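In this view, the complex is presented without one of its protein chains, the others remaining in place.
So, chain A:
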Amino acid sequence: MTAATHLVHRTATTDPAPAPATAPATAPAPAILELADLHVSYGAISALRGIDMVVREGEVVALLGANGAGKTTTLRTVSGLHRPTAGEVRFCGERIDGVSSHAVVGLGIGHSPEGRRVFADMTVLENLHMGAYRFKRLRQEDLERVFTLFPRLAERRTQQAGTLSGGEQQMLAMGRALMGRPELLLLDEPSMGLAPLIVAQIFEIIKEINAQGTTVLLVEQNAAQALKIADRGYVLETGRITMHAPARELLDDPRIRTAYLGETTP
């Protein structure tokens, strides 16, 4: 049933036409996140060199690329952890570049960071409470939603987060971000270092989260898995977007297959 709703949802929001970047056939969903000519530098090193990107309401967008391409920097800039040296970040039409990270959360952007970054010395429940920090008090229905998505977290609610397995920590990082009721969820390498079975589970849950109405911007090295659940994908190489297409096209693209899906050239 969830798969069915997801399918309906997906066809409603994405357009199957081959060139969505230029001329969508039907009216596209409004943009929730827009990056315009975004530049970010660390001292003398420029990490992003003019990125243009759009995430539309209801989509799952995958941001692919090799190590050091600038994927994490992109998400961190959206969250206000980096200030762009030039360009704009717009969320629901409003400029948010330069807004500090704690304020960005309040606008409706959740971020599950690279390396999970759960509060290791707090319990699972305390971590989830931190996720709901922006609200006066935690809402029980949010907690139940997270526990329904991640039954493992419910089982381990009183356990210290530092004692969880990698997969459980990833679930906690995602659940914690969901506690803030984000409209847009940023996921940074959710599959990193996890066993294939757990990775499959995590991606199923990402689909489910999206089906429940949260837009997802997904950064992944695991391009095959990411593109399977994404509507569209962007490929980032040394700070520039080099490809942008519907996910299915990217999955079939020979350049992607060799560079990111580990296939040798036929």
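The definition used in the following text is that a residue touches a chain if its C-beta (ideal position, glycine included) is under 8 Å from a C-beta of that chain, and two chains touch if they have at least 3 such contacts; residues count from 1.
Assume contacts and distances are computed from a predicted model.
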### Message
When one chain of this assembly is omitted, its UniProt record names it as which of these: "Indolepyruvate oxidoreductase subunit beta family protein", "Branched-chain amino acid ABC transporter permease", "NtaA/DmoA family FMN-dependent monooxygenase" or "Xanthine dehydrogenase family protein subunit M"?
### Response
"Branched-chain amino acid ABC transporter permease"
### Task
Determine which one of A:41, A:101 or A:201 touches the chain that has been left out.
A:101
### Query
With respect to the chain omitted from the figure, which of A:122, A:154 or A:224 is a touching residue?
A:122
### Query
Any idea which of A:130, A:154 or A:261 touches the chain not displayed?
A:130
### Task
Determine which one of A:56, A:71, A:152 or A:176 touches the chain that has been left out.
A:176
### Task
Touching the absent chain in the whole complex: find that residue among A:81, A:154, A:243 or A:261.
A:81
### Query
Please identify, in ascending order, the residues of chain A that touch the omitted chain?
79-81, 100-102, 105-106, 111, 113, 117-122, 126, 129-131, 133-134, 176-177, 180
